[in-house]
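Please read through the structure below; I'll follow up with questions.
Here the complex is missing a single protein chain, while all its other protein chains stay put.
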Amino acid sequence: MVLDEKDNRNVWEKIGDYFSANSIWMKWYCTGCGAIELPPTMTSRYDMERLGMGPMATPRQADVLLITGYLSTKTLRRVIYSYEQMNSPRFIVAFGSCTINGGIYYDSYATIGRLDKYLPVDLYIAGCMPRPEVVMNGFNELIKMIKKGQAKGWKHYQENYEWYKKNQLDSLGEVIIKDEFHE
Amino acid sequence: MNVMSFVYGFLVLLGVFVFQTTLTGLNRKVTARLQKRYGARWYQQFLDIFKALRKDSTSHGWVFDFGVIMALGGIMATVIFIPVAGFEAFPGLDNIFVISYLLAVGMLGMAMSAAGSGNPWASIGVARALTNMLAYDVPLMIVIFTLIFAFDSSSLSEIAALQQGMGILGWNAFRMPLGGIVAVIALLGMLGKKPFDSFIAPTEIASGPMVEYGGKHLGFMFILHEFMTFIEVSIILSLFFGGGATIWEYMLKYAVLYTFMNIISGVMPRFKIDQAVKYFYRVPLAMAIVQGLVVIFTGLGVTLWF
Amino acid sequence: MINPVFMIAIPLILAFLSLVAARIKKWLLLSGVLINIAILFFLEKGETVIGGFKPPFGINLILDNYSMVGLALAGLLLLAGVVLSLDKADKYSTVLLTALAGINGMLLTGDLFNLFIFMEITIISAYILSTAGKKPEYSFNYLVIGSIGSVFYLAGLVVFYSLTGTLNMADLAAQNLSMGTPELLVPLFLIFTAFAIEAKLIPFGGWVKGVYGNSNRLTGALFASVYASTVLFVFGRVFNEVFALSGAVQTIIVLIGVVTFAFGEAAAFRQVKMRRILLYSSIGQSGLAAALFALGLIFPAVLLVISNAVSKFIMFSITGKLREIYKTDDYTDLKGVFFSNKLTGIAFSISAMSLIGLPLFFGFYAKLNALTALFNGGNWFIPAVILLFAIVEGAYFIRLLIALWAPGKEGEIADKSHAVGEIRIFNIKKSILVFILSLVILAAGLIPDLAGKLISSDSGFMGGDGPAFTMSQLKGGE
Partner (left out) sequence: MNLTIILAVTVVLAVVSFFITRLNKKAGGFLTVIASLFAFVGLFLLKGSIGGEFSIFYFSFKITMVGWYFALIMVLAYSMTSFFNPFWMDKMMYPGSYNFMYLLSMAGTIGMFFAKDFITLFIFWETVVWSSTFIIQLGKSRKASYVYYVVSAIGSMATLFAIMMAYSVSGTFVISEAFAGLSGGAAIAVFFTFILSGLAKIGIFPFHVWLPAAHGNAPHTFSPVLSGGLVKMGAFIAFLSVTAFPAYEIFSGMFKVMGTPFPIYFLMALGAISIIVGTLMAIKQEDAKKLLAYSSVANGGYILIGILMLDQVGFAGGMMHLVNHAVASAAAFLAIAAVAYRTGTTKMSEMGGMIHRMPVTYIVYLVAIISMAGIPPMGGFVSKWLIFQGLADKGMLFLAAAAFFGSIGSFMYVFRPLSAVFLGQTFTRDLKKKEVGFFMMLPMLILTALSILAGVFPNTILRVITEIQASVGISPVTLAENTIVTVNGYLDAFRVFIVFGFGFTIAFVIFIVRRKSKKVELMDTYTSAEFIHTRELLHYSSKFYAPFERLYDKAPDTMKLYKKIAVKIGELGNLTESLFYGHKPEKTVFWVMITGIFVVIIGGVV
């Protein structure tokens, strides 16, 4: 992401970003194996609530879409759908190496390699698995970025919507709907 | 009814919001401590609400917006009627029936808006919430009915005043112990605390009525929740724990009662909705009826025990 | 002024003529019933002695208010029946004329033995008419049971004659017999049995199911209206004027009447064939009328008989015709049949509602009078039974009406596409005739006081009470 842009927010936006930074509600998209690292992050050992973070039930309520691990092309559609249901400002945190380059599935025909091509990722937490410490560290980074107004993935997505859409369509191909349960 | 009443009313709203939101934040910490966590900052609840208000939002049509406004409007009107330590912005309107039914306006608005989102989970959540309401309200209303019969008044402030000045044993919770227990259990249900929180089960039905809310709608829901909590705890506080002679006493008692509710809830599992109904219609209902019969036929509890 | 004897003589003469001149018998029949009506209003009131011997030795005819009403009712309904079903009546011209003579005789006579003769004439004509159903075994059944009744009646008369030496009604009444004694009980029971059989009272009326159940539009209408009302009229006279009932006998007869009413209505409730419904309803109604007669409540009973006769006439006529057209009288197969026969349907509905006793119709006035009279007599049990089974009666009639009017699947709105056929039940003239007849019920229901006055001139019958209830009494009268 572009990190070195000038800070041209007004006061209200700065205050808003302060609130956003200190109250991060996440929608966990846990199709990959990374989900196992989240319960310890949440519970008494690491207690993410200290930072005002917490899981939420639906993308409408959430600020952060947390994608834990590999995405098959089939689930990618769902992730995009979820992301588009979220309200701005919204952020994406990609979790684990699979989201960076495909990880151990780098040569699979069924998974995507780089999430960045399809959705604007604000922050990667690398590792296979990233341990809770790393996760917490990563979120600290995200909080800082939001405070500074540098987590602008959602704006980027709006601006380069055609590019993202093209990549998404290329990857997904045509979907033929047969009935409610078969596509 | 003059302009000052409205100013007072507005101030009450503001004060209640600050007080209750702070208390909620503190209670998040209490819950965290129960779970051996450090917990959120005491002002976290404010951050959450303001952040939600700050965000963009999605709307599913006019009823989705209208319901939210109606809900918050109704609830705020109810808050204005709640007597706090004898103070009322609109004197004389603290009738228990008015309050409990005006509260229903807010609930109806919320239910309407939720169902208006078009999400079936919201409808399921509302269905559960209404069922839950039917479960806890009947025992509670019977106890309240008993109080009205006993004290010949349906005014919250009057009933609260009647309990003051006799020490702790003058509270209705001690004069009518069964009724007091029912009230506390019903309060858990009213607050939607565990074990009676199946209507907002986050993973089962995606937080039920809240499923489609985001941004300012969600912020409204949070504010509404704070107000609603205040109303519910205040009703029970005034009716069974003597209200408060001064504002400080009131706030202290309130904080204790609310925290107590939270602590109970913190160690509870969750009832399925039909289990909740069965439970309320078995134990608390029987207790409420026994209490009612005792008061009506023996007069025991109308005056002090000793 | 015309001698009442002509009421009997003219039909008899015409009946003989119709045997001779078979070609014009239809016209003879028509003129017979018409003349019957015409001379009715010019008859000489009071007692007419026949044959020169003074009663109690000779035979006399009595034309009072009571027999006048009976004559008018029977005559008019017979006329209507003949006009409505002239094609069917043609074949039975002789029989019907004889029956008319018999019926007039029954209503007029002042002598119990003479009554027997006229009754035999009438019943035999009924036997013959019942063969129109083409089920000989039912006619035979009727014949057997009817004959038993005749024999019983005769036997009863014999005993009475041997005890009192007279069979003249007025004379017997003057003897003021005490009905409590066992030796009188048996002959009384014998006579009662004869009437009970004809009046279809439970448990005597076993023949009804076959005969009424297989009637056509002529015979059904006549049986249920003309014959039934005549028998009840005579029943009323015999058990009020001749034998004043009291004590246990009265209780038993009333009980039989009430039980007949209740059981008849219950039996009608479970029927799906329209003729069966009507026949059991007839049984019920005549049970009620008999009970009222036995209690001495003549005016309400007469009202009830009249209202029942007119209604049953209309309903049996329509049912018979329906059966002719659709070969069935099961109302579940006749759904929506009134859609294309609105006039007929309205007539049928008015008759049925009058029978139930719904207000605005004549039956209501009859029912109200009966109830008032019963309550005035300090009786609350019979009204309770009447009202209880009025619910049952209403239930099956309304069910019938609904089925005949509104076809349609359950769960869909009533729709004409589900209606049975579009055949006209009656042609336009006959429909209007039936409709006018039903309007009489409606009109009499709307102005019941006038109707009541017309019937009894306010004085009641045979020294009994007049109307127990009048509408004018509502207006601050009493």
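Going in written order, the chains are labelled A, B and C, and every chain counts its residues from 1.
The criterion applied here is as follows: contacts are C-beta pairs under 8 Å (C-beta built on N, C-alpha and C of every residue); 3 or more make two chains touch, one makes a residue touch a chain.
Every value quoted in this text rests on a predicted model; they were computed, and no experiment measured them.
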item: Neighbouring shown chains of the undisplayed chain, as defined at the top; value: A, B, C
item: Among C:G210, C:G257 or C:P467, residue touching the chain not depicted; value: C:G210
item: Touching residue (missing chain; options B:V68, B:L162 or B:I200); value: B:V68
item: Candidates C:I391, C:I423, C:I436 or C:L454 - the one touching the absent chain; value: C:I391
item: Touch with the omitted chain, as defined above, among C:L368, C:V420, C:L437 or C:I455; value: C:L368
item: Hidden partner chain, residues of chain C it touches; value: 137-138, 140-141, 144-145, 148, 152, 180, 182, 185-186, 189, 193, 197, 202-210, 247-249, 252, 256, 263-264, 266-271, 280, 339, 353, 358-360, 364, 368, 371-372, 375-376, 378, 380, 383-384, 387-388, 390-392, 394-395, 398-399, 401-403, 405-406, 408, 410-416, 446-447, 449, 471-476, 478
item: Contact set of chain B toward the excluded chain (per top definition); value: 1, 6, 9-10, 13, 53, 56-63, 65, 68-81, 90, 92-93, 95, 97-98, 101-102, 104-105, 107-108, 111-112, 115-121, 123-124, 126-128, 130-131, 133-134, 137-138, 141-142, 145-146, 148-149, 152-155, 206, 211-212, 215-217, 219-220, 272-274, 277-278, 289, 292-293, 296
item: Interface residues of chain A (partner: the chain not displayed); value: 29, 58-60, 77-79, 81-82, 85, 87, 177, 180, 183
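What we mean here is this: only the chains that are shown with their structure count from here on.
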item: Chain whose Cα centroid lies nearest the overall Cα centroid; value: B
item: Geometric centre distance via CA averages, chain C-chain A, whole Å; value: 94
item: Between chain C and chain B, distance of the C-alpha-averaged centres to the nearest whole Å; value: 75
item: Where chain A and chain B are represented by their mean Cα positions, the distance between them in whole Å; value: 37
item: Multi-partner residues of chain B (at least 2 other chains); value: none
item: Touching residues (chain side chain A, partner chain B) in the complex; value: 16, 19-20, 22-23, 25, 43-44, 47, 49-50, 52, 55-58, 60-61, 63, 85-89
item: Residues of chain B defined as touching chain A within the complex; value: 28, 32, 35-41, 44, 47-48, 50-51, 54-58, 202-203, 206-207, 210-215, 218
